Structure formats: C-alpha cells, structure tokens
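Take a look at this one; I'll ask things after.
One protein chain omitted, others in place.
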Amino acid sequence: MSGNTFGTLFTVTTFGESHGPAIGCVIDGCPPGMALSEADIQFDLDRRKPGTSRHVTQRQEPDTVEILSGVYEGKTTGTPIALLIRNQDQRSKDYSNIAESFRPGHADYTYWHKYGIRDPRGGGRSSARLTAPVVGAAAIAKKWLQQQYGTIFRGYMSQLGELVVPFEDWSHVTENPFFAANASMIPQLESYMDALRKSGDSCGARIEVVADNVPVGLGQPIYDKLDADIAYALMGINAVKGVEIGAGFASVAQKGTEHGDELTPEGFASNNAGGVLGGISTGQSITASIAIKPTSSIHTPRHSIDKAGNPIMVETHGRHDPCVGIRATPIAEAMLALVLMDHALRHRAQCGDVSVSTPKIRAQRP
Amino acid sequence: MSGNTFGTLFTVTTFGESHGPAIGCVIDGCPPGMALSEADIQFDLDRRKPGTSRHVTQRQEPDTVEILSGVYEGKTTGTPIALLIRNQDQRSKDYSNIAESFRPGHADYTYWHKYGIRDPRGGGRSSARLTAPVVGAAAIAKKWLQQQYGTIFRGYMSQLGELVVPFEDWSHVTENPFFAANASMIPQLESYMDALRKSGDSCGARIEVVADNVPVGLGQPIYDKLDADIAYALMGINAVKGVEIGAGFASVAQKGTEHGDELTPEGFASNNAGGVLGGISTGQSITASIAIKPTSSIHTPRHSIDKAGNPIMVETHGRHDPCVGIRATPIAEAMLALVLMDHALRHRAQCGDVSVSTPKIRAQRP
Amino acid sequence: MSGNTFGTLFTVTTFGESHGPAIGCVIDGCPPGMALSEADIQFDLDRRKPGTSRHVTQRQEPDTVEILSGVYEGKTTGTPIALLIRNQDQRSKDYSNIAESFRPGHADYTYWHKYGIRDPRGGGRSSARLTAPVVGAAAIAKKWLQQQYGTIFRGYMSQLGELVVPFEDWSHVTENPFFAANASMIPQLESYMDALRKSGDSCGARIEVVADNVPVGLGQPIYDKLDADIAYALMGINAVKGVEIGAGFASVAQKGTEHGDELTPEGFASNNAGGVLGGISTGQSITASIAIKPTSSIHTPRHSIDKAGNPIMVETHGRHDPCVGIRATPIAEAMLALVLMDHALRHRAQCGDVSVSTPKIRAQRP
Partner (left out) sequence: MSGNTFGTLFTVTTFGESHGPAIGCVIDGCPPGMALSEADIQFDLDRRKPGTSRHVTQRQEPDTVEILSGVYEGKTTGTPIALLIRNQDQRSKDYSNIAESFRPGHADYTYWHKYGIRDPRGGGRSSARLTAPVVGAAAIAKKWLQQQYGTIFRGYMSQLGELVVPFEDWSHVTENPFFAANASMIPQLESYMDALRKSGDSCGARIEVVADNVPVGLGQPIYDKLDADIAYALMGINAVKGVEIGAGFASVAQKGTEHGDELTPEGFASNNAGGVLGGISTGQSITASIAIKPTSSIHTPRHSIDKAGNPIMVETHGRHDPCVGIRATPIAEAMLALVLMDHALRHRAQCGDVSVSTPKIRAQRP
C-alpha cells in the first residue's frame, strides 16, 4: 500500500494537495442506517480550519464539505462516503522562490528524493492542510461511537514552547484559540506568540487527548495493539515527534508497585495504563500525549542546499502557522477516534457485538 | 485483520503462547536468492533469550530455531519462510493460583474481557516470550538490508529505573547483561537490580535504537509514514508506554531555528529529525527512544479483584523479569529492522529499485 | 475491508451511486513521473459511456472526468490521483415505483437484506454505472504498462445471446457498437437486438479479453495467483457468471498431451494456458473469457415479492441496457489491466525491477 489509506475496516483514503483544486476522502466501512448530514462533519472542520486567529496561518479557507456519496435520504447506506472540499485560497506563486531549494526540517527534501518530483505549492501533499479530510471522516466515527457506546473525545494543549499550561477545566478549551484548558494563562500565551512571530521564529507544543467511555476489549494483539495503532495514528500527524500512552516516559522511573493500576469492585484506582493493557482497552479513559516540533517554514535565514547540492541560505515567506501545534488538538482527537472506530469494527468481526461493559473508574487523568 | 501479522510487503505472522507446544512465525515476501541458514537467525535469538543472567527470568529456553520452508540449497526461494521454536521449559502449574484473579497492570484482565477465555500460563499469547519469533524474522530483514544498503541496527539501554546510563561507546553494549553503552556504571546497575529483586518490586527502562546507512526515500505518506510505522512497531512491544523519534518530546521547547537540521554540501549538520522528514527517511541515522514500564507480575501484594468482581489481594510468584527492559534492546532493534525492510520493498514497488544515495551526515545521535 | 478498493499496491477506491451527485475514485500507488492528462483517461471513458447507440441505455452522460490531485505540471507525483465524474442525467423518480419490490435477478433484494437500507435510484451503488471510475483508473495503468513493457489490452464480444460471433479481425472491433471482431455479422446482431427490445426481454453475452506483451513472472502464488486475481476481477464485473482462462472449461476433456503448451527455442507452440502457469505469467498472451447474464431489469412482468413478503408482479421501465454485455468489453479490458498493473508493482517489490524477457510466442489465441 502506498500509505494514503488510514484504517483496516473503517478506512479513510484521502487525496489532494495544499494548492490543488480540491482535497477530500473516501470513507469505507461505515455501518449503515446512521443519520448523517454535512452539518455533522462541518462542526469539526470549523474547529480545525485556518485563519481563525492571528496566531495561525492567515490563509482563508471555509473548508466547506460536500458529501458526494454513501448517504441516502439522510442516512448512511453502508457504501463509501466521499467528502469533497474545494481549495479556495491557493497562491501558488508564493512558492516559486523555494522550488529549487530545501528548507531545514521540511519534507521538501525527502519528497524530492523519493519521487524525483516535487509539488512546491504549500508543501503539496505533505501539507498539514491534508488533515482536514481525516477530521471530516473522524466526525462520522465520533458520531457512531458516541451513539453506540457513549464514547467522547476531548483534547487540550498542555505546553506551548517552554510554557507549561496546567489543566484547569475542560470548559476553557473552547474559549481560546489555543485549546488551552486554562483561562488565566491566555494573555501569557498570546504575548508569547506575538513575540515569536515578530522574531521570525516558530515553536513546538504538547497536546493531550482523551477518550472517555471506551468499551473494554478493543485492540488486536499482538501487532495491532490498540496503543500501537494509537501511536501510529498520532505519530503520523504532521510534525509529531513523540507519543505517550498513560504515564508514558514517566513510567521508566516508576516502580511496579506504583505503576500498575489497582482494581477495586468500584473500578480502577488510577490510570497509569492510559486505558490499555496488553494492547487491549481496559475501560479506563484512553489518554495520550504528543510532542509537536516547531514549524520548519520560518522567516529566519538558515543554511541549506539547493537541488544541485550547492550551499545556499533559505528563508520562507508566505502564510505559515508559527506553531502548528495550535491547531493540532482537533486533529489528535480525530486520529484517536478513527483508531477506536476501526477497532470497534474489528472487535465485533471476531468476537461479535461489543457488550458495553465499561468498568467504573475512580481516577482518571487529567 | 486480527493483529498477528506485522508488515505489509515483508510480513511476519506469528503464533504461539508462552507455555504451549511451540512458538514461531511465517515470513512472506522475502526476496529470493539470499543465502540463509539457521545460524543467521540463531545469533539474534540468543541475544534475546531468557536465563542469561541473574537479572532476568530464570526460565531455561534454548530457543533453538528450525527453518521449515522457504530455503532451498541454502538460499531463499521467495516463498514463505516458516520458523519453529519448540517451548522447552513450560511450568503451567505455576499459574494455577492466578487463573481466577487479575494482576494490576497485566493483560490478563483485558484478554479475559475481550475473548471470554484466558490462557493463564505465563501470560499465554500476551507474554513477552512472543517477541522471539519477530527477533528471528528480523534477523532475515537485517541481513538483506545490510547486503543491499549497508544498513546496520544497534541499540542500548539509556535508563534503568531512576538511573540514567550515559552513552559512552558502542563497544560496551555487548559486554554487560543490560545492553548499557557504559562500562563504569555496571556495578551500580547490578546493585540496583539486586535490591529491586529483594524488595519484590520491578522497574522500568529506557532504550535507544539506531539505524545507520538508511537510504533516502523510505516511507509512505501520508499515513504509513516511516516514523508512524516505527511508532506502531515500538509501541507494540510488550510494556512500552512511549516512543520518541529524534528530538522527541524535547522538540516541544525547541525553536524552529534550533530544531530544523541545516543542510550543507557535506550532509546534515545535526539530527533532531531522527532521520525522518514528512514521514520519509532523509538518509540521516534513524533514532528512536522507548519507555518501558515496570513489570506487572511482582512479589508484592496489591489490591485487585477476582473474576466475580470481589476484592482480593494478589501477588505473583514464579519466574518473571523484574525489569523487562533489560532484554528489550534486541527486540527494539528487530522491530525497527522489520519496519525498514517493509518500507524498502514498498518503496521499490512504487518507485523502482532504490538508488542508494545516502547523504553524508556530519552529526549523528548519540 | 468493505470491498470498495480494488488492488493491493496499485489501489483504486471508488465511490458514488448511479443517481447521486457524482462518482469517482482515488488511485493510490501510481509510479511518479509519468505524463498524464484528462485526455489520457477520457478516451476509455468514452468507449464505455452510455447512449452511444440505440442498443444501449439512452441515459445521456458525457462522463467528463476531472483530475483532482496527484498530477503536477502534467506529471504524476506518486501521491493519490483522484478522479471525479459528476452525474448529469439523474432521473430519480423513474425508480419510485420499484422501491418497495424486488426484481428477479437484481441486487435490490440482497442490498436491502444486507444493509437494511436501499437506494432504489438506478440500482444505487450496484449499478453498472460504477464501472466508469475503474475504466478511468485503468487508463492510467494501461499507459504505464504500455510504456514499461509494451503491454496492450484488447477485447471483443464473441457471443450475443444465442449468436456466436466468430473472430475475424481486430480492426472490426472499433467499427461497430457491439465490439464484435466481425464485420459481416453486424446486421444480424442489430436485428437481434431490435427484436429483443421490442419483446421487452434481455439477453446475455460472452466477451474475450487479451493482453499481449506481458512480462514473464507476474503473479503471487499461492493465493494471489495471477489467474486467481483475474478471475476475481472479471467475476466482480456486474452480471458476470463465469470466467475462463486460456482453454477454460474445454480443458476438462483435453488430455495432458494435448493441453500442455510445448516449448521451443522460438517460443510456446500453443496457448492453452492462457498465459499463466502455476499462477505466474508465462509471457504468452493472457487470454480470458467471461459470461454475462441477461439484464434483470426488463419490461416483461415477472413473479416476485414486496418488502413485506407478499406476492406481486413486477416489471421495470426506465432506461436500461437490454444487454449489459454490449458495453462490457472496455470494462473487461480495464479490470485485466488493473490486475496486471498491481502484479507488476508487487513483483518488483519482492524481486526488483522486472527484466522484460517476453518469450517469443508462435501461437496465440484467437
């Protein structure tokens, strides 16, 4: 496979480039009979779309979705659902000056070496714009999982550059452009971003994502473990360099007596596992963290080479997110939802309809 | 798919349980005409096998491999290669006392919920013993990649519980039972483990794994990115809770001017990328880190429940690794090798034979 | 998988229904760097499109294709190629009268039982209209195979209802609406179809399809044999009930001395094999035949039941092909091309670039 299909039973095949005529996807395997309209999908697309604050790219894309197939009289038919989003705000000429050189930390170098051809317009296929179709597809998965098991997906930014953003309350997340679960730090985050932009530099971010009310038993050991597939899904998001499940890297220094979540008749007493044991969901909340690297397209000159291998200095202008992590929260939720959806179908293929036996949980993270 | 096959073009399908009659695998997609014998495979199996020091499980398994198919007159034929390892040192009775209860942090809870049935003998299918067949399969991948591109795989333990183990030199790794790249800390690591065992507890570990001489262009964006598949492979190893590529979580606090590896006519000037940009290999060394949680089977009593949901205290006896991370280095190398092998074949499917154009690298990690 | 993707390395994922807003597909795995434009694809779409003679459905669809992605400056980039065809001539109301009943021999019965929902508009997803996207995708495969190996694909109708249509010459095929390789029988075929339409009935057809200049070595035994995949591809075409490779059912009564194609230094002396031995291409021409059943939507009343299980009489009006086999020749060629394309990539994944060693052939069929 050439890598443009996500999932095995609930599959999402995406297409498109940042500045081509359109982007979109084909979703195969959606159970029939679920009510579905464009509005169900547009909501999450709007959470991800560019141009919504001064801290993200100023490209203006309404990201209006059209359902081309798979829905009849307002219900899914069980056949492929195709989503189409026309690109509106292409500016290909922005990229002509960089078509012959490589940006440090950018995929332009590897695409050119792999394919012997390169679409320089906004990163072409490697652009983070291509997360829009999966966010659309995941909205369908989320709706089904919510109806079937009550599963819900949430996320927040827990660090922006050097600034740790402590979790205060879920209610804050929708009230600021950073997806921060913290109201008091917003002015500080805004100043940080304003200074960063002025300096012509970029920064990284850390995102936490959580799924609550996950049925026990999802995951296919021993290679398609639920956490392995989550790691695959999250590491595959543009610019991600690290993934943790539950206690993550902190578990290295934990003792067994500390790490293993004790069980009680009322549920698990803690959640170091992040909701997965042996690659199978426990019924605890699924918790994962990702590290997002700083954007590679920056206004500061850096050493590089051109296609002929000659040394050059390169700096990037045009419209770029100074921190791609700012818009990453809905994307991370989407990827997690797609993994759970796929595993829900895989589980019932082998074991029959999932009996919803979600153990009570005493302690969750955060 | 039910999750017991690793890879898409170079596939490894494993079978077996910790205390069943045998474990093994079927490898499909191996290029024909490569010299191969059991000795090629046994070497890596011996690096992984139990019972080689007092710091790991005392189960005695020679892990002798038999090639059942796919090799004729000492050469691979292009047809499936089946590997068989008979289990020798089963002690099923060790587990009868835990068959009705669940260990905190152990897969026994999730297997029972998923399948409605559970093999309590040494964890059954969820045992780390099942890493042996993939280590065997990866020996074949390593040999092919080495011959084709000169690619080599190495790894070491960089942290044991709270003890950070600084990298000194690769030569030390084979000289101690911890796979530490550091000679002077060995006495400290041995005392740490002796104290841990006495206390009836367990600890985690951190492992670094590196592939050198990787051709440019491997990886299939945008979902089967090389780093996404590495994350999938490494997170799928028993007890792993976190995966980093290159700078990993440190990249959150890096600036773009710091993170993006500059290019020069002599090669990359640094390796924050960990050898992957846009999901495609750059020709830099691939570098990854994993966090391994402490073993869940410990001699200390913990709160849990039995199958009926009643509260109980559970403690585990029998033979267990007090730190599964100690034997994890060859396993991590193996998983990385399987990912690169699969992507080498995927690349040449679409783009033809890989032209080995490995850019010179000035700075590598470590 | 839910069955809407064809192929494993060169994959075609289609979407759409007969009377929805659009049909199309996403092609993944196309090698980069090949010149490609809409004109390359339109040619084959025009050979398949409806309304081109009085013997086929009178639905007017220009089937104009738009390439949405995967091509930059006239060349394939190696990323997904999305094709979009807007439906133009929908008449959903034609189908309201049949929405509650089942046509003998039609998929409406099984779709309703499988999905619990049914799109009655022109057969919805089960319509032969959905062969358009694969014909489009196959045009890309044909171009690549032609450039790489000189492979060409041809087909013709060898039987229409009871009328056997002997092969005379390839040149005739493009000169009549039946794809008959025979000029003299055209008046007879036209009268036959005119009488059939008047009678309100339908008939079957037999199609032969041939690939010349196929490299030796394509096919992946022992399950993805080349002939097994051809059978899968051809039997999957709407209304096909039988598939033969080479001598087909005639081989039952052949002796071994008669069937096995002798080899000479100048090539094979005959082609009973149909170009495949042991599931791998021999370099002989690939030859296959298919049987197409008569259309199920006919103007003659037949016994059936409604959704409630009550007996009814059903007859179908609206626009239908009285013999779906008439337009099947380009579809069969397309499916054969997709199979060979997929296997060409699979072969080079495992065995490296195909060395084009096509043995000389003395005798071909027809």
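Going by the order they are written in, the chains are A, B and C; count residues from 1 in each one.
Convention: a contact is a pair of C-beta atoms (placed from the backbone, for glycine too) under 8 Å apart; a residue touches a chain by one contact, two chains touch by 3 or more.
As the structure is a computational prediction, the values presented were derived from the model and not from experiment.
Within the set C:D44, C:E61, C:D119 or C:D227, the residue that contacts the chain not displayed is C:D227. Interface note for the absent chain: among B:G51, B:P80 or B:P177, the touching residue is B:P80.
Residues 1-6, 8, 14, 102-111, 113-116, 125-126, 130, 159, 161-162, 201-206, 216-225, 227-236, 238, 240-265, 269, 272-274, 276-283, 291-296, 298, 300, 302-305, 309-311, 346-347, 350-351, 357 of chain C touch the missing chain (whole complex, contact as defined above). Chain B residues in contact with the hidden partner, per the touch definition given at the top, are 1-5, 8-9, 11, 13-17, 20-26, 28-29, 32-33, 66, 68-70, 72, 75-82, 84, 114-119, 124-125. Although one chain is not displayed, its contacts with chain A can still be listed: residues 9, 29-32, 78-79, 221, 345-346, 348-353.
Keep in mind that, in the parts below, only the chains that are shown with their structure count from here on.
Among the remaining chains, the Cα-based centre furthest from that of chain B is the centre of C.
Note: centroid distance chain B to chain C, computed from Cα atoms, is 46 Å.
A straight line joining the Cα centres of chain A and chain B is 26 Å long. Centres computed as Cα averages put chain A at a distance of 39 Å from chain C. Counting partners per residue, chain B has 221, 346, 350-351 as the residues that reach two or more other chains.
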